[in-house]
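Everything on this sheet refers to the single structure shown next.
With one protein chain withheld, the remaining protein chains of the complex are depicted in position.
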Amino acid sequence: MSETPRISHAAFDALVAAELPFAVAMGFRLEGLGVGTARCRALCRADSIRPGGTIAGPILMGLADFALYAAVLSRIGAVPLAVTTSLTTNFLRRPRPADVLAEARLLKLGRRLAYGEVMLLSEGEGDPVAHVTGTYSIPPEGGR
Amino acid sequence: MSETPRISHAAFDALVAAELPFAVAMGFRLEGLGVGTARCRALCRADSIRPGGTIAGPILMGLADFALYAAVLSRIGAVPLAVTTSLTTNFLRRPRPADVLAEARLLKLGRRLAYGEVMLLSEGEGDPVAHVTGTYSIPPEGGR
Amino acid sequence: MSETPRISHAAFDALVAAELPFAVAMGFRLEGLGVGTARCRALCRADSIRPGGTIAGPILMGLADFALYAAVLSRIGAVPLAVTTSLTTNFLRRPRPADVLAEARLLKLGRRLAYGEVMLLSEGEGDPVAHVTGTYSIPPEGGR
Partner (left out) sequence: MSETPRISHAAFDALVAAELPFAVAMGFRLEGLGVGTARCRALCRADSIRPGGTIAGPILMGLADFALYAAVLSRIGAVPLAVTTSLTTNFLRRPRPADVLAEARLLKLGRRLAYGEVMLLSEGEGDPVAHVTGTYSIPPEGGR
């Protein structure tokens, strides 16, 4: 495993701005990249809060997908054709009306598939609000 | 099994308007309700399209959750505390830049859990773009 | 889609006898093959029954995997390198102490991944005991 991520924070941000306007619109941000790991945030905004003060499910699922994507690119570089093939979300606790933090890590990077998990937390809380696992298809010319 | 849905189309729309502003913001609409089934639509709008002309993943996952929720309420009535406990999305084909249709059906309604599946299609296409399964927790006083 | 399965019932049985002794030991049998579909059975035996008269979970999960594998081979032929990459089982009802029937169908066959679902029933009962979805990795030289 290489010692530094194969995509820089700035290059990931540029890719998101160009390719994932929906992530921008939902308030998703990369906060930190490791090698096979990523830490992301969804800004808590008026339009992502449900009555009762909780964060809407699609925000949680979208953020997890975004964070896993960053973790995949940290290993394979800026390969735009890596696509999500499955995402499983287990909702564990009601999120508070606060930013949501995502901690993603890859558990496998094969030639054709990557698999990882994401823990989602409300900022300032210890227990996870959701646990997500996901699989990505890696294009054959994946640069590895 | 009762012969008519336990929530009307109008009552579901009212519940969505009151409780799920995010679904309204994402352009989700109920189109038809059966007993344990629901047909829904996500309007294709500029902000839900990714570069390349495909629909963003959170739209697909959110629509599936919305449709399964309608299918659950069609059996238990307007019980606002039914919550999603897990959602598994398998992305099968790239959606076209068109409305997305969801066909949800319950496979089990127990005293505490409901489980069902959703097929998502691009309008005008035959093959599914995603297949989703989900579990909902039913509150003890679930009216059944 | 071709009109006949790309593997015969006899060829599938021979492949199972050679490659899947565990399936034989668990009492799994192919009963019918379509194009992208398969119908299988797990024989109810003393050692597959749990106290209380229900069928052990690994039998249900193993049978579903077996049936989806048959459905995959019905489309791609006797490709021994197709391997399960994920299997999600939702246990819906307590199985009776009877044979378990599996109805598998593919929902997608891509160049690299196949995805399908399986309904499991106790023989003689109408409601499913489990619903299973699974993904298979198809080797590059998959004969299609």
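A few comments on the model shown:
In order of appearance the chains are A, B and C, and numbering begins at 1 in each one.
The rule we apply is simple: contacts are C-beta pairs under 8 Å (C-beta built on N, C-alpha and C of every residue); 3 or more make two chains touch, one makes a residue touch a chain.
The model shown is predicted, which means the values in this text are computed figures rather than measured ones.
Of the options C:32, C:57 or C:110, the residue whose C-beta touches the omitted chain is C:57.
Listed residues C:37, C:74 or C:90: the one in touch with the omitted chain is C:90.
The set of chain B residues touching the chain not shown comprises 85-86, 88, 112-113, 135, 137.
In the full complex, chain A makes contact with the omitted chain through residues 88, 90, 92-93, 107-108, 115, 117, 127-128, 131, 133, 135.
By the touch criterion stated above, the residues of chain C touching the omitted chain are 18-22, 25-26, 47-48, 50-51, 56-59, 61-62, 65, 83-91.
Going forward, only the chains that are shown with their structure count from here on.
Superposition on CA atoms relates chain A and chain B by a rotation of 180 degrees, given as a multiple of 5.
Centre-to-centre spacing of chain B and chain C amounts to 28 Å, using the average Cα coordinate of each chain.
In this assembly, the C-alpha centroid of chain A lies 33 Å from the C-alpha centroid of chain C.
Touching of two or more other chains is recorded for residues 88, 90 of chain B.
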